[in-house]
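Next up is a structure, given as structure tokens.
Every protein chain except one is present and positioned as in the full complex.
Each chain gets a letter, A and B, in the order it is written, and its residues are counted from 1.
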Amino acid sequence: MNAEEKLIKLGIILPPPPPAVAAYQPWVHTGNLVITSGQLPWKNGEIAYTGKLGAEMDEDQGYQAARLCVINAIAQLKDAIGDLEKIRQFVRIEGYVHCAPGFRGHPQVLNGASDLVNEVFAERGRHARLALGINEMPLYAAVQLAVTAEVSD
Amino acid sequence: MNAEEKLIKLGIILPPPPPAVAAYQPWVHTGNLVITSGQLPWKNGEIAYTGKLGAEMDEDQGYQAARLCVINAIAQLKDAIGDLEKIRQFVRIEGYVHCAPGFRGHPQVLNGASDLVNEVFAERGRHARLALGINEMPLYAAVQLAVTAEVSD
Partner (left out) sequence: MNAEEKLIKLGIILPPPPPAVAAYQPWVHTGNLVITSGQLPWKNGEIAYTGKLGAEMDEDQGYQAARLCVINAIAQLKDAIGDLEKIRQFVRIEGYVHCAPGFRGHPQVLNGASDLVNEVFAERGRHARLALGINEMPLYAAVQLAVTAEVSD
């Protein structure tokens, strides 16, 4: 199964790539790298998960938020290169978790993104990761992710 | 008009590239990429915009702070490659907004950087962006930006 088939098997339909909310581009292609802008948990034009982990959001909701962010990132990559099979390697996922004082579950939340990428892209999905807690997130989103991927010519 | 001419038309004189404040370099050139260190809103050797958005700083001041940060970043790029026409593409602007609890205007603040880059560099200025709210910023600066640009050989 290729990546598209794995997504379908998981019941995931890639959404249209979310447009930028300000004066920037959703992704840029430089050399063999595609770098996405920060992806928020958009669904049907709305932020589906708002709030701070450790306050209004529990860890499972955070996991789902991270999963949705990376689905949007995959949609951006497809928009950039046309075919998910051209992704040679996920390079890095930067994960930013909107959290209240005392929250410690960043790794569990961000696994919502990592688990999906690992499942859909297998070896090509193996990525480095950054995990930070952020006090004030744009649009009060629960999670923001940025993805760097190596792509073929 | 090239980028230098557009800057002049906008009344912008590129400052000397701000030196690093500690044991690092203001920029590094690797392959076809130049990556700047975090740029603060320096002007004549002082941080021109200090404070937190949503507290001591309003959104318009934040916009001006982001604009000043990216002017300093452009000065670093010129220092790195000698000629702004060698910039093929702005790749990414990472925008960090120093903010108080409840602030939500990150995109508007960071447009201070994006608008200028888009105006001066046109197609070459189109960039991916990251926008985060930071609780404690070095030197109490209102904004910090890091820029990655693709340059010609």
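Quick note on the criterion: a contact is a pair of C-beta atoms (placed from the backbone, for glycine too) under 8 Å apart; a residue touches a chain by one contact, two chains touch by 3 or more.
Not measured: the values here are computed from a predicted model.
Novice: Would you indicate which residue among A:20, A:33, A:81 or A:139 is in contact with the undisplayed chain?
Specialist: Residue touching the absent chain, from the options given: A:33.
Novice: Identify the residues of chain B touching the omitted chain, counting contacts across the whole complex.
Specialist: Its contact residues with the unshown chain are 20-28, 30-31, 35-38, 94, 96, 134-140, 144, 146.
Novice: In the full complex, which bits of chain A touch the chain not displayed? Write them out.
Specialist: So the residues of chain A touching the missing chain come out as 31-33, 54, 89-93, 97, 99-104, 106-108, 110-111, 114-115, 118, 126-135, 148, 150.
The definition used in the following text is that only the chains that are shown with their structure count from here on.
Novice: Report the inter-chain centroid distance for chain A and chain B in whole angstrom, where each centroid is the mean of the CA atoms.
Specialist: For chain A versus chain B, the centre distance works out to 25 Å.
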